[in-house]
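Omission of a single protein chain aside, the complex is shown with its protein chains in their original locations.
So, chain A:
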Amino acid sequence: MNPIISSLLISNLALGAIIVAASYHWFLAWIGLELNTLAIIPMLAKQHHPRATEAATKYFIIQATASSIILLSSIINAWHTGTWDITQLTTHPTPTLLTIALAMKLGLAPMHFWLPEVMQGINTSTALIMTTWQKLPPMALLYLTTHQLPTMIVLLLAVLSVLIGGWSGLNQTQLRKIMAFSSIAHLGWMLTISTISNELLLFTLMIYLLMTTSMFMTLIFSTAKTTKDLGVLWATSPTLSTTTMITLMALGGLPPLIGFTPKWLILQELTINHLTPLATSIALTSLLSLMFYMRLTYITTLTISPNTTNLSMKWRFKPTKTINPSPLIMPTLLLLPITPLILI
C-alpha cells in the first residue's frame, strides 16, 4: 500500500477512536465509530487474497450493522426524551438495543461468530490492532452507559462469552483464532464487572491489552501461525519461548502474574455484592481457557517435539522484523505486587 495512504488510514483509525472517547453527543460517537470502521477496511484487505477480502467484508457488515443499531437507539431516545446525551439513555427499548449493538461490536457471545473468522483472514499485525485498538471505541461507550444497561442481559452476555470463549477455543490450532476466543473470554470478564465498577472495567481492559499485545508481538516476531509453529519457537529464540510461557500463564490468570489481579478483584467485588454463583461460574468456565493456554505452553516451552535437526539453533535468514516484545512481557511477570497501589 502506498505509504501516504497507509499513514492516512492509521491516523484516521486513531482519530475515530479518539472522537468516540471524547464525545458526549451520540452523533459524534457514531461518526467516530464509522471513521474507525472505514479506516481499517483497506488494512484488513491489504493482502489481496480472497480470504482477506472475505474478512474485510464480514467485518464491515457486522460493524456497520452494529453502528446503525447504536444510531437507531440514540434516535429513539432523542425522539422520546429530547436529549442526545450519551449518559442519559433512558427510554425503554433503547438500553437493550445499545447492549446488543455494543456486544456485536466487541465480539461478545452470542454475536461473536465474526471475530475468529475475521482474525484468521488477516495478517498478525492487523489481528493485533483488531483485538486491542478496535476494542477501545465500544469500550468507551460501554464505560459511559454502563449504569443504565439492563443488568440481566449484560450478565447473561458476559457469562455466555466466558463460556463460549473457553469452550470454542479448545478445538483450535490456528493461533489467531485462539487469540480471538481468548479475547471473547476476557471481554466476558470485563462485561461482568461493568455492572458494578467502572474502574475495574478499565483496569481489566488495560491488563488485557498488555497481555494480548505481548502475545501478539511474540507471534509477529516468530511468524508463528499454528500451534505446530510454536513448537519450534525454542530454536528461533529460546528466551522468547520462556517468556511466551509467562505471557500465556498471565492470560490464563494464574497467581504470580499480572493476569491474576483483575480476576481476583472482580471475584472480590462480585462476592461482596452477593453474586457468588455468578463469580463461581465465570471462575470455573475460565478453566476452559486455561486448558488451551496450558496446551500452548506445553508445546512451546515445556516439551521439545521430536524433529530431524541435529543443530541446536534453526537455520534462518536475518529477520526483517525487528520486534522486541520484552518490554511488554516484563510487566506481565512482575507487576502483580503493585495491586495494593491501585486506587479504586
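The definition used in the following text is that contacts are C-beta pairs under 8 Å (C-beta built on N, C-alpha and C of every residue); 3 or more make two chains touch, one makes a residue touch a chain; residues count from 1.
The criterion applied here is as follows: contacts and distances are computed from a predicted model.
Novice: Match the chain absent from this complex view to the correct UniProt protein name in "SOSS complex subunit B2", "ATPase SWSAP1 isoform X1", "WD repeat domain 75" or "NADH-ubiquinone oxidoreductase chain 6".
Specialist: Its record in UniProt gives the absent chain the protein name "NADH-ubiquinone oxidoreductase chain 6".
Novice: Any idea which of A:31, A:209 or A:335 touches the chain not displayed?
Specialist: A:31
Novice: In terms of residues, what is the contact footprint of the unshown chain on chain A?
Specialist: 1, 5, 8-9, 12, 19, 27-28, 31, 34-35, 38-39, 41-42, 45-48, 50, 52-53, 56
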